[in-house]
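Right, one structure below, let's go through it.
With one protein chain withheld, the remaining protein chains of the complex are depicted in position.
After this line comes subunit A, so read on.
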Amino acid sequence: MHGRPRKPLKPVDEAAVAAKAEKLRALQSEFLSNHQNKIYSKEAVELSAKLLEINPELYTAWNYRKLAVQQNLAQCESDPESVNSILDEELKVVENALRQNFKSYGAWHHRKWVLEKGHSSMDKELGLLDKFQAMDARNFHAWNYRRFVAALMKRSDEDELEHTQNMIDKNLSNYSAWHNRSVLLSNLMKKAAPGFTSKDEVLTREYELVREALFTDEDDQSGWFYHLWLLDQTVRSEFPLLVSSWPVEGSDISLPAADYLDGCASMNVFHYSSRNFPLVLYFNQSVRGVNSSTVSVSCGFNLNIDLIWKPLSSTDSQSAKVWATHLAIPDAELHSSEAYQVEVKVGFSQGIVSTTGVAYSHPSQISFQLHLQKTPLESGQDSRFGRIQWKDDCFAVYEPGSAEPDLVNLLDNLTIKNEVESTASTWQARIIDDETNIFRDLLDCKIGKLTVARLLTAYNSLRPLDKPVHCKEVLELYSELMKLDPSHYQYYKDNHSLVLLQQVTSSKESLLSRCFHYRDSTLSTNGSPLCLRLNNLAISQLGSFEKLLWVQMLDLSNNELQSIEGLEALQLLSQLCLSNNKFRSFTALESLRYLKSLKVLDISQNEIGSHSIDTTRYLFRSPLSHSVGSCDWNINYLSSETYWEAFFVLKDMGLTQLDVAGNAITSKSFNVFLEKLLPTLKWLDGVEVN
């Protein structure tokens, strides 16, 4: 059934085909008239059976039969023998239809319907299934139906697991069998059935099994998927944990005093131009239930209202990995020169749960200090920042120890230390270590390289606090894979990018080496913002956001990015350069909508508008694909409907500077549109806006 070349259809006698079609048509119209007139006579029902035998896809006929069965059953309710004969007949019709086409949804469904009436012996059903699976062991309809029958007859998961083992023994290229195995094992482990109580032991057994398959036939992909599932089971933390936060524990944050808030000036690296000071919580997995009752914030000043925590997710309004809120700094009560202690307590009261239903049970506390600083107001605030230019000569290497000791401290404490995690991961580390050693023997082939790369990456993910190891090896493996298997280049490239970012963000030293002072003629060194430059890294995907929550100015230019998914976690971001990447549409930039502090954006030299089909919409789930009509679409001030994506992403942003040149979408009318859409805009493509 699989791996057979398609044979061209034999030339057939047209007259015979026409005659056949004519016959089918006649049958069909006769049937439909029976259906309409609710005729359920023996002859009429037989006619439908005849029709279904020729064309099992005719679901109307299946429904008609259901109606007929219901009526006939109603007539002979008391007589179990005739009930049986009626239902037997249905099973026979289904079987004949399946013989014609065993992938007919209607037929399988009808069988389920009959079975739900409590008829037919289940053993007979399993016998039938064995026949179908002997014909095609991977027929997913049969597998689906098998799960249904097994559930109906309450066949134990252990027996079904045994069945998958037998199927795999016969032919290890059976994705359906491996998949069913993963489903059954998940159930058994969840139930903690005897022999399945220790996740460690179960997974070790399964690794052994799939290892045999992978070593026997390294080209068989069904095993790869299963191995990937096992790896995920091993690494995935069951418990939701807080990974990082903004601000970080123990940091000192300086804010300009109320008088100068609008002034946006600060001697400190971290300065905020708004009265809304962001708090960000970054979890290890998607959670829900983050709100003012599960997260308590206490500070030296009064919070008049409950904080509203928002999930930073474009796909789910209930749960997210990253949650943010904004602390409103009251104008009147604060005194400069006072330090205010802020404490954020997460999970001291119940309510935060992972999407799989596990409660957050490791309360953590983050304390930091807020300082208010008075700085003299500089003159001409509008032009003070001038136009940000992302040129190399505008950046000077950051010298630690100069003005901002707190940055160094901060980079030391980017991640939250969860003791639970480091103790629980011993068996996982052992499994992955063993597995890595074994797969090193297979390094001369594609799956060997990929598996070792995955295992080493997984090993690092188990110990987030430690410096990642083997990064260089993993990067080399992915580079080799890109050459070896060009058809999956992008996949390897993406993983390569993630590891590279992990490496870059792994240590204070490495991060500092990518920190630069931005200065141009108008700024003194002291007041210059700090920029993290991750440009020219050839990365195609972003990651390690948990280590970047502090970043205000980010240069991602000259990479191969197609999406900035995840960047929404960087709530402090005010200047962002994405020029010279591979963005194909504004939908790829949807995360920008969550970056309320963003003022300066450079998306020049990309591919926006040059691809008529927006593949981002298939790659990344987005409400944009569905909620076109929900925005307040003001057709009046738009010159063209073609810019609706740009409208959707950019509409509420307070951008002062935007560069879009070098994209296919740019045109005079687009610029006009942008100027209307963004009233705060001062610079567009380097030209001052009137």
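For this structure, a couple of remarks:
What we mean here is this: a residue touches a chain if its C-beta (ideal position, glycine included) is under 8 Å from a C-beta of that chain, and two chains touch if they have at least 3 such contacts; residues count from 1.
The rule is short, and it goes like this: contacts and distances are computed from a predicted model.
Note on the omitted subunit: UniProt lists it as "Rab escort protein 1", one of the names in "Importin N-terminal domain-containing protein", "Cytoplasmic tRNA 2-thiolation protein 1", "Vacuolar protein sorting-associated protein 51 homolog" or "Rab escort protein 1".
Touching the missing chain, out of A:Glu57, A:Asp136 or A:Asp217, is residue A:Asp217. When the full complex is taken into account, the listed residue touching the unshown chain is A:Ile438, out of A:Ile438, A:Cys515 or A:Ile603.
Shown as candidates are A:Lys170, A:Lys191 or A:Arg205; the residue that touches the absent chain is A:Lys170. Contact between subunit A and the absent chain runs through residues 168-172, 211-213, 215-219, 438, 441-442.
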